[in-house]
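Got a structure for you, written out below as C-alpha coordinates; questions coming shortly.
With one protein chain withheld, the remaining protein chains of the complex are depicted in position.
What follows is chain A.
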(Lines give C-alpha, C1' and ligand atoms only; values in the text may rest on other atoms or scores of the structure.)
Protein backbone atom coordinates (compact mmCIF):
# COMPACT_ATOMS: atom_id res chain seq x y z
CA UNK A 1 0.00 0.00 0.00
CA UNK A 2 1.30 3.42 -0.81
CA UNK A 3 1.30 6.44 1.42
CA UNK A 4 1.17 10.19 1.07
CA UNK A 5 4.89 10.70 1.56
CA UNK A 6 7.14 8.76 -0.73
CA UNK A 7 9.99 8.40 1.73
CA UNK A 8 9.59 6.03 4.66
CA UNK A 9 10.19 8.21 7.74
CA UNK A 10 11.59 5.36 9.89
CA UNK A 11 13.97 4.19 7.20
CA UNK A 12 15.17 7.72 6.55
CA UNK A 13 15.70 8.46 10.22
CA UNK A 14 17.64 5.22 10.78
CA UNK A 15 19.85 5.73 7.76
CA UNK A 16 20.57 9.31 8.74
CA UNK A 17 21.42 8.19 12.25
CA UNK A 18 23.87 5.62 10.92
CA UNK A 19 25.37 8.09 8.46
CA UNK A 20 25.81 10.86 11.03
CA UNK A 21 27.09 8.65 13.85
CA UNK A 22 30.62 9.49 14.85
CA UNK A 23 31.36 5.87 15.76
CA UNK A 24 29.86 2.85 14.04
CA UNK A 25 26.84 1.56 15.98
CA UNK A 26 25.36 -1.91 15.77
CA UNK A 27 21.91 -1.79 14.15
CA UNK A 28 19.65 -4.74 13.44
CA UNK A 29 16.19 -3.28 12.98
CA UNK A 30 13.06 -4.93 11.71
CA UNK A 31 9.87 -2.90 11.14
CA UNK A 32 6.62 -2.88 9.23
CA UNK A 33 4.67 -0.05 7.68
CA UNK A 34 1.01 0.09 6.82
CA UNK A 35 0.61 -3.61 7.51
CA UNK A 36 2.05 -4.82 4.23
CA UNK A 37 5.53 -3.34 3.83
CA UNK A 38 8.43 -4.90 5.66
CA UNK A 39 11.91 -3.50 6.17
CA UNK A 40 15.09 -4.83 7.68
CA UNK A 41 18.19 -2.72 8.32
CA UNK A 42 21.44 -4.35 9.29
CA UNK A 43 24.63 -2.48 10.11
CA UNK A 44 27.44 -4.15 11.95
CA UNK A 45 30.54 -2.70 13.53
CA UNK A 46 32.69 -5.35 11.87
CA UNK A 47 31.79 -3.97 8.43
CA UNK A 48 31.31 -0.23 9.06
CA UNK A 49 31.13 0.81 5.40
CA UNK A 50 28.12 -1.21 4.28
CA UNK A 51 24.50 -0.95 5.41
CA UNK A 52 22.15 -3.71 4.29
CA UNK A 53 18.56 -2.66 3.67
CA UNK A 54 16.02 -5.35 2.83
CA UNK A 55 12.43 -4.77 1.89
CA UNK A 56 9.41 -6.66 0.72
CA UNK A 57 5.82 -5.85 -0.02
CA UNK A 58 2.76 -7.93 -0.46
CA UNK A 59 1.50 -7.92 -3.98
CA UNK A 60 -1.57 -9.89 -4.91
CA UNK A 61 -2.62 -10.17 -8.48
CA UNK A 62 -5.37 -12.36 -9.83
CA UNK A 63 -5.96 -13.95 -6.45
CA UNK A 64 -2.45 -15.25 -5.91
CA UNK A 65 -0.35 -13.73 -3.18
CA UNK A 66 3.24 -13.59 -4.28
CA UNK A 67 6.40 -11.77 -3.67
CA UNK A 68 6.54 -10.54 -7.20
CA UNK A 69 9.90 -10.40 -8.85
CA UNK A 70 11.23 -6.96 -9.54
CA UNK A 71 11.89 -6.10 -13.14
CA UNK A 72 15.31 -5.15 -14.44
CA UNK A 73 14.01 -1.68 -15.23
CA UNK A 74 13.21 -1.20 -11.55
CA UNK A 75 16.68 -2.39 -10.60
CA UNK A 76 18.18 0.20 -12.93
CA UNK A 77 16.04 2.97 -11.43
CA UNK A 78 17.13 1.97 -7.92
CA UNK A 79 20.80 1.83 -8.85
CA UNK A 80 20.59 5.25 -10.47
CA UNK A 81 19.55 6.80 -7.15
CA UNK A 82 23.19 6.89 -6.19
CA UNK A 83 25.79 5.67 -8.60
CA UNK A 84 28.40 3.73 -6.70
CA UNK A 85 26.38 3.92 -3.51
CA UNK A 86 23.82 1.19 -4.05
CA UNK A 87 24.53 -2.43 -4.82
CA UNK A 88 21.82 -4.99 -5.38
CA UNK A 89 22.53 -8.03 -3.25
CA UNK A 90 21.70 -11.25 -5.02
CA UNK A 91 20.09 -13.36 -3.66
CA UNK A 92 18.08 -11.09 -1.37
CA UNK A 93 17.79 -11.85 2.32
CA UNK A 94 15.49 -14.73 3.14
CA UNK A 95 11.87 -13.61 3.25
CA UNK A 96 12.52 -10.35 1.43
CA UNK A 97 12.00 -9.17 -2.10
CA UNK A 98 15.07 -6.98 -2.37
CA UNK A 99 18.26 -6.41 -0.44
CA UNK A 100 20.48 -3.41 -1.04
CA UNK A 101 24.00 -2.80 0.11
CA UNK A 102 24.66 0.89 0.75
CA UNK A 103 28.26 2.00 0.62
CA UNK A 104 28.51 4.83 3.15
CA UNK A 105 31.94 5.95 1.98
CA UNK A 106 30.67 6.69 -1.51
CA UNK A 107 27.86 8.92 -0.33
CA UNK A 108 28.80 12.54 -1.15
CA UNK A 109 28.95 14.96 1.77
CA UNK A 110 26.58 17.74 2.64
CA UNK A 111 23.08 18.22 1.29
CA UNK A 112 23.63 15.67 -1.44
CA UNK A 113 23.87 12.95 1.19
CA UNK A 114 20.46 13.82 2.61
CA UNK A 115 19.06 13.85 -0.90
CA UNK A 116 20.40 10.39 -1.66
CA UNK A 117 19.25 8.98 1.69
CA UNK A 118 15.78 10.43 1.08
CA UNK A 119 15.68 8.81 -2.33
CA UNK A 120 16.76 5.50 -0.82
CA UNK A 121 13.93 5.81 1.72
CA UNK A 122 11.52 6.01 -1.22
CA UNK A 123 12.47 2.46 -2.10
CA UNK A 124 9.04 0.97 -1.64
CA UNK A 125 7.39 3.80 -3.55
CA UNK A 126 9.77 3.15 -6.44
CA UNK A 127 9.09 -0.60 -6.44
CA UNK A 128 5.31 -0.23 -6.21
CA UNK A 129 5.19 2.55 -8.79
CA UNK A 130 7.35 0.65 -11.26
CA UNK A 131 5.12 -2.41 -11.08
CA UNK A 132 1.99 -0.37 -11.74
CA UNK A 133 3.76 1.66 -14.42
CA UNK A 134 4.66 -1.47 -16.33
CA UNK A 135 1.11 -2.72 -16.04
CA UNK A 136 -0.35 0.54 -17.37
CA UNK A 137 2.18 0.69 -20.18
CA UNK A 138 1.45 -2.87 -21.26
CA UNK A 139 -2.30 -2.23 -21.16
CA UNK A 140 -1.90 0.98 -23.10
CA UNK A 141 -0.01 -0.61 -25.92
CA UNK A 142 -2.46 -3.48 -26.32
CA UNK A 143 -4.42 -3.60 -29.50
CA UNK A 144 -8.01 -2.42 -29.15
CA UNK A 145 -9.30 -5.41 -31.05
CA UNK A 146 -8.21 -7.57 -28.15
CA UNK A 147 -10.00 -5.39 -25.62
CA UNK A 148 -12.97 -7.77 -25.50
CA UNK A 149 -10.76 -10.38 -23.95
CA UNK A 150 -9.26 -7.95 -21.47
CA UNK A 151 -10.21 -9.14 -18.04
CA UNK A 152 -9.90 -6.67 -15.21
CA UNK A 153 -6.66 -6.99 -13.29
CA UNK A 154 -7.10 -7.11 -9.54
CA UNK A 155 -4.28 -5.44 -7.63
CA UNK A 156 -3.86 -5.62 -3.87
CA UNK A 157 -1.14 -3.58 -2.21
CA UNK A 158 -2.85 -3.70 1.15
CA UNK A 159 -5.13 -6.39 2.54
CA UNK A 160 -8.83 -5.51 2.13
CA UNK A 161 -8.01 -2.63 -0.24
CA UNK A 162 -7.99 -4.10 -3.72
CA UNK A 163 -8.54 -2.09 -6.87
CA UNK A 164 -9.11 -3.07 -10.46
CA UNK A 165 -7.59 -1.93 -13.70
CA UNK A 166 -9.05 -2.79 -17.07
CA UNK A 167 -8.75 -1.57 -20.59
CA UNK A 168 -11.53 0.16 -22.47
CA UNK A 169 -11.54 1.74 -25.92
CA UNK A 170 -9.09 4.68 -25.87
CA UNK A 171 -8.62 4.60 -22.12
CA UNK A 172 -7.73 2.54 -19.09
CA UNK A 173 -10.07 2.57 -16.11
CA UNK A 174 -9.02 2.11 -12.51
CA UNK A 175 -11.89 1.20 -10.18
CA UNK A 176 -11.65 1.50 -6.42
CA UNK A 177 -14.29 -0.26 -4.29
CA UNK A 178 -14.58 1.83 -1.15
CA UNK A 179 -15.36 0.44 2.28
CA UNK A 180 -15.38 2.11 5.67
CA UNK A 181 -16.02 0.66 9.08
CA UNK A 182 -17.79 3.55 10.77
CA UNK A 183 -21.22 4.77 9.68
CA UNK A 184 -20.28 8.42 9.92
CA UNK A 185 -17.19 7.74 7.79
CA UNK A 186 -19.41 6.13 5.19
CA UNK A 187 -21.66 9.19 5.00
CA UNK A 188 -18.81 11.70 4.82
CA UNK A 189 -16.98 9.56 2.27
CA UNK A 190 -20.06 9.06 0.11
CA UNK A 191 -20.70 12.78 0.02
CA UNK A 192 -17.02 13.34 -0.85
CA UNK A 193 -17.03 10.76 -3.65
CA UNK A 194 -20.29 12.07 -5.07
CA UNK A 195 -18.71 15.50 -5.35
CA UNK A 196 -15.59 14.01 -6.85
CA UNK A 197 -17.57 11.97 -9.32
CA UNK A 198 -18.88 15.10 -10.99
CA UNK A 199 -15.40 15.96 -12.24
CA UNK A 200 -14.25 14.92 -15.69
CA UNK A 201 -12.32 11.65 -15.92
CA UNK A 202 -13.68 10.59 -12.58
CA UNK A 203 -16.97 8.96 -11.70
CA UNK A 204 -18.73 7.45 -8.73
CA UNK A 205 -21.40 4.82 -8.69
CA UNK A 206 -23.08 2.85 -5.92
CA UNK A 207 -22.99 -0.31 -8.03
CA UNK A 208 -19.93 -1.98 -9.58
CA UNK A 209 -19.20 -1.37 -13.26
CA UNK A 210 -20.26 -4.06 -15.73
CA UNK A 211 -16.65 -5.02 -16.44
CA UNK A 212 -16.28 -6.30 -12.89
CA UNK A 213 -18.87 -9.00 -13.29
CA UNK A 214 -17.51 -12.30 -12.16
CA UNK A 215 -15.14 -10.85 -9.61
CA UNK A 216 -15.25 -12.12 -6.00
CA UNK A 217 -18.35 -10.98 -4.16
CA UNK A 218 -16.46 -9.88 -1.07
CA UNK A 219 -14.52 -7.36 -3.16
CA UNK A 220 -17.64 -5.99 -4.79
CA UNK A 221 -19.55 -5.58 -1.54
CA UNK A 222 -19.03 -1.99 -0.49
CA UNK A 223 -20.73 0.62 1.63
CA UNK A 224 -19.38 3.70 -0.12
CA UNK A 225 -19.67 2.77 -3.76
CA UNK A 226 -17.08 2.57 -6.51
CA UNK A 227 -14.80 5.38 -7.65
CA UNK A 228 -13.44 5.14 -11.19
CA UNK A 229 -10.63 7.07 -12.80
CA UNK A 230 -10.18 7.19 -16.56
CA UNK A 231 -6.57 7.15 -17.66
CA UNK A 232 -5.88 8.16 -21.22
CA UNK A 233 -2.67 7.78 -23.16
CA UNK A 234 -1.74 11.37 -22.30
CA UNK A 235 -1.60 10.43 -18.63
CA UNK A 236 0.98 7.79 -19.35
CA UNK A 237 3.30 9.91 -21.46
CA UNK A 238 6.69 10.79 -20.09
CA UNK A 239 6.86 12.24 -16.58
CA UNK A 240 3.07 12.26 -16.16
CA UNK A 241 3.11 8.49 -15.74
CA UNK A 242 4.91 8.78 -12.41
CA UNK A 243 2.36 11.29 -11.12
CA UNK A 244 -0.59 9.27 -12.36
CA UNK A 245 0.69 6.08 -10.80
CA UNK A 246 1.47 7.82 -7.50
CA UNK A 247 -2.04 9.26 -7.34
CA UNK A 248 -3.63 5.90 -8.03
CA UNK A 249 -1.53 4.24 -5.35
CA UNK A 250 -2.36 6.99 -2.87
CA UNK A 251 -6.07 7.23 -3.47
CA UNK A 252 -7.11 5.09 -0.53
CA UNK A 253 -4.69 6.87 1.79
CA UNK A 254 -5.87 10.27 0.56
CA UNK A 255 -9.54 9.41 1.06
CA UNK A 256 -8.96 8.03 4.55
CA UNK A 257 -6.84 11.01 5.54
CA UNK A 258 -9.52 13.40 4.35
CA UNK A 259 -12.18 11.56 6.36
CA UNK A 260 -9.95 11.61 9.43
CA UNK A 261 -9.24 15.33 9.09
CA UNK A 262 -12.94 16.06 8.56
CA UNK A 263 -13.81 14.22 11.75
CA UNK A 264 -11.13 16.10 13.63
CA UNK A 265 -12.48 19.38 12.30
CA UNK A 266 -16.03 18.48 13.29
CA UNK A 267 -14.84 17.61 16.78
CA UNK A 268 -13.01 20.92 17.17
CA UNK A 269 -16.01 22.91 16.09
CA UNK A 270 -18.34 21.01 18.38
CA UNK A 271 -16.04 21.67 21.32
CA UNK A 272 -15.85 25.36 20.50
CA UNK A 273 -19.60 25.66 20.18
CA UNK A 274 -20.13 23.83 23.44
CA UNK A 275 -17.88 26.28 25.26
CA UNK A 276 -19.85 29.17 23.83
CA UNK A 277 -23.14 27.66 24.95
CA UNK A 278 -21.87 26.90 28.45
CA UNK A 279 -20.69 30.50 28.81
CA UNK A 280 -24.10 31.67 27.70
CA UNK A 281 -25.79 29.50 30.32
CA UNK A 282 -23.44 30.62 33.08
CA UNK A 283 -24.34 34.20 32.32
CA UNK A 284 -27.97 33.54 33.22
CA UNK A 285 -27.06 33.22 36.88
CA UNK A 286 -24.38 35.83 37.13
CA UNK A 287 -25.92 38.56 35.08
CA UNK A 288 -28.33 39.58 37.80
CA UNK A 289 -25.54 40.44 40.21
CA UNK A 290 -23.61 42.12 37.50
CA UNK A 291 -26.67 44.14 36.51
CA UNK A 292 -27.14 45.29 40.09
CA UNK A 293 -23.53 46.29 40.33
CA UNK A 294 -23.79 48.30 37.21
CA UNK A 295 -26.73 50.29 38.60
CA UNK A 296 -24.41 52.62 40.44
CA UNK A 297 -24.43 50.99 43.83
CA UNK A 298 -21.17 50.39 45.51
CA UNK A 299 -19.92 47.07 44.40
CA UNK A 300 -18.45 46.36 47.75
CA UNK A 301 -21.83 46.58 49.49
CA UNK A 302 -21.84 42.88 49.97
CA UNK A 303 -18.36 42.97 51.37
CA UNK A 304 -19.30 45.67 53.87
CA UNK A 305 -22.40 43.74 54.82
CA UNK A 306 -20.33 40.68 55.47
CA UNK A 307 -17.52 42.34 57.40
CA UNK A 308 -19.41 43.21 60.62
CA UNK A 309 -20.63 39.67 60.84
CA UNK A 310 -17.07 38.47 60.71
CA UNK A 311 -15.94 40.96 63.31
CA UNK A 312 -18.71 39.86 65.58
CA UNK A 313 -17.59 36.30 65.33
CA UNK A 314 -14.01 37.31 66.04
CA UNK A 315 -15.11 39.19 69.14
CA UNK A 316 -17.06 36.22 70.32
CA UNK A 317 -14.10 33.95 69.79
CA UNK A 318 -11.82 36.27 71.74
CA UNK A 319 -14.30 36.36 74.55
CA UNK A 320 -14.46 32.63 74.63
CA UNK A 321 -10.70 32.30 74.71
CA UNK A 322 -10.39 34.83 77.47
CA UNK A 323 -12.99 33.02 79.51
CA UNK A 324 -11.16 29.76 79.14
CA UNK A 325 -7.88 31.29 80.12
CA UNK A 326 -9.54 32.71 83.18
CA UNK A 327 -10.95 29.32 84.13
CA UNK A 328 -7.74 27.47 83.46
CA UNK A 329 -5.56 29.79 85.49
CA UNK A 330 -7.14 28.40 88.65
CA UNK A 331 -6.09 24.88 87.78
CA UNK A 332 -2.57 25.50 86.70
CA UNK A 333 -0.12 24.28 89.34
CA UNK A 334 3.47 24.73 88.46
CA UNK A 335 5.93 22.90 90.72
CA UNK A 336 8.40 25.24 92.21
CA UNK A 337 6.23 28.22 91.57
CA UNK A 338 4.04 27.75 94.62
CA UNK A 339 5.15 31.04 96.11
CA UNK A 340 3.63 32.75 93.12
CA UNK A 341 0.32 31.03 93.57
CA UNK A 342 -0.60 33.03 96.61
CA UNK A 343 -0.14 36.10 94.67
CA UNK A 344 -1.78 35.21 91.42
CA UNK A 345 -2.70 38.68 90.55
CA UNK A 346 0.19 38.94 88.12
CA UNK A 347 -1.56 36.47 85.80
CA UNK A 348 -5.01 37.90 86.19
CA UNK A 349 -6.24 40.11 83.44
CA UNK A 350 -6.39 43.72 84.51
CA UNK A 351 -9.77 45.32 84.79
CA UNK A 352 -9.98 48.98 84.22
CA UNK A 353 -12.88 50.16 86.29
CA UNK A 354 -13.41 53.70 87.66
CA UNK A 355 -15.29 52.47 90.69
CA UNK A 356 -13.14 50.84 93.36
CA UNK A 357 -16.11 48.98 94.68
CA UNK A 358 -16.28 47.08 91.36
CA UNK A 359 -13.15 45.14 92.17
CA UNK A 360 -14.06 41.53 92.14
CA UNK A 361 -12.75 39.16 94.77
CA UNK A 362 -10.07 36.77 93.47
CA UNK A 363 -10.02 33.52 95.28
CA UNK A 364 -6.59 32.38 96.40
CA UNK A 365 -5.68 28.72 96.78
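Annotations for the structure displayed:
Please note the rule applied: a contact is a pair of C-beta atoms (placed from the backbone, for glycine too) under 8 Å apart; a residue touches a chain by one contact, two chains touch by 3 or more; residues count from 1.
Convention: contacts and distances are computed from a predicted model.
In the listed set "NEDD8-activating enzyme E1 catalytic subunit", "Actin-related protein 2/3 complex subunit 4", "Aminotransferase class I/classII large domain-containing protein" or "pantothenate kinase", the entry agreeing with the UniProt name of the missing subunit chain is "Actin-related protein 2/3 complex subunit 4". Contact with the omitted chain, checked across A:32, A:137 or A:273, is made by A:273. Chain A residues in contact with the hidden partner, per the touch definition given at the top, are 183-184, 187-188, 190-192, 195-196, 198-202, 229, 231-232, 234-235, 243-244, 247, 251, 254, 257-258, 261-262, 264-266, 268-271, 273-274, 276-278, 280-281, 283-285, 287-288.
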